[in-house]
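A single protein chain has been omitted; all remaining protein chains appear in their positions.
Presenting chain A:
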């Protein structure tokens, strides 16, 4: 999954040059001064806030929420605007559901049964991609039936499709606009950051106020998180259209519309399809969250199973999400491949005929409509997953607890003490100074603004605790990213074996593996970190592997020929030459880790994650939850801009 480009990335930072030598030493100096001051000032001005304590900002957010709730039935904005959006989205989702998922039009079953859907998926995959992918897609969807989760899967697919289609209808035009206009791009980038980093727990409850409980709210919640990638990538595709093509178009006297439809869009097509891919993946990532507001489908199965710690059932449903994600990913990735052969027209026609026939069969006959419950591998998966979990929990728990204690003592506690126990102004000054040194003046300004706003949210102390965990998780992520990434980058075979595992780790809902993690590491910050690493490491691994592979083969051969050992080739040639990939991997790792803060709050990380979860659960803490969500966004924007600036700098080769 080309997750590389999905995160908040601002590509247009103006480059402010400051010449600084020995940056590493200066950063160490700053840290040394910080540590020294910490010894004296520890515990002062830490801005700590108790679990149930609220600030005036939190109360204000609460009131806002109440006012909206009380006026929703009389306010014209609701009557004439939100209600119509709701009506439209509801109808759309229900229509898709009635075609593939739910009983409809007076029938006990949906219009198209399993055979029709499987045939259709295979045919579409062949038409837009190739025969190999089509076989994979057909097999994948068949497995969903074997798992005994056909209806749930189709509900999930219906909701995902609806959210993706609406995302594309809104997102592609916006992306084109952002690609053509710098001013619009500058305007929309922070909005997209907000949509992607703001934890969805914060807006789930208010959404049901605006759009009621039902498919509309679930779809819109999904849409908020899933639309940004396609907007960003469309803009990126338009912007990076090759200069000579654009010039050729201009010299031929094309109008603006011609320019767009004949030159820019075709040139950007591949990037836009990647954007579609990322949007689909993001939409699937919301399946379990949306189930909290009654979204139908696999997410419900996962959440219900966890109420009774039934890991087997949760795993089976999670696996269905993984299967669906891998199929949709492979199909869209293959569709974006420039070198693919056009499908054979005769086969296409025959395939279309067969598909129509299969759809008719599945409309008419019971055996093709309803998946035969006797073909069942689901219960075996449930059993095995359950037993495997029990075994792991009882065998490893004594060891893993020690590991947790050691890491907490050596890494997490000291870092948290430094960040959360220092006076807030000291931390702020130190971070801004480091931003100047490793990033740019502009990045430092962003850091200063974000930190200032963080103080205003009233959650500084929780923010620092979360920041400490985030940094530790990113370090782990990068260690795994470099080790596995180098291995994959150097060996095609390793790549082939590991990549599906990475895909699974990325798309398996975190809720599924939280239960065994809780058994292994108890409710603790370490558990939260471990969960975040599982989710974030695959992205880092993929980017590093990509970077290593990008190092020119001749350079590597030259190094080997001149007698370098494997270790030397890696450390002296391949890693230094993929510095850009490493910084990008760090950036993405950070953002992915940050998106797991809330999940961390469910397993003992406390701090901002817990604030958000508690805000979702308890009315009087809503304002605090919202503030915590904003704090997470602020941390995200700050870390993103800082690593971006650092990456830009290394790219210019100014680092040494």
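Simple rule for what comes next: a contact is a pair of C-beta atoms (placed from the backbone, for glycine too) under 8 Å apart; a residue touches a chain by one contact, two chains touch by 3 or more; residues count from 1.
As a convention for this text, contacts and distances are computed from a predicted model.
**Q** What is the missing chain called in its UniProt entry, if the choices are "Branched-chain amino acid ABC transporter permease", "Monooxygenase", "Substrate-binding region of ABC-type glycine betaine transport system" or "STAS domain-containing protein"?
**A** Spelling it out: the chain absent from the display is recorded in UniProt as "Substrate-binding region of ABC-type glycine betaine transport system".
**Q** Where the complex has a chain not shown, which of A:25, A:45, A:59 or A:107 is the residue touching it?
**A** A:107
**Q** Can you say which of A:208, A:254 or A:333 touches the chain missing from this structure?
**A** Reading the full complex, the residue touching the unseen chain is A:208.
**Q** Which residue, A:88, A:357, A:384 or A:425, contacts the hidden chain when the whole complex is considered?
**A** Hidden-chain contact among the options goes to A:357.
**Q** Given the contact definition stated above, which residue among A:175, A:318, A:609 or A:629 touches the chain not shown here?
**A** Counting the whole complex, the residue in contact with the absent chain is A:609.
**Q** Which parts of chain A face the unshown chain closely enough to count as touching?
**A** Interface with the chain not displayed, on the chain A side: 50-52, 66, 69-70, 72-73, 106-109, 113, 204-205, 208-209, 212-214, 291-294, 300, 303-304, 306-310, 344, 346-347, 350-351, 353-354, 357-358, 361, 363-369, 393-394, 397-398, 404-405, 408-409, 514-515, 518-519, 522-526, 601-606, 609-610, 613-614, 616-622.
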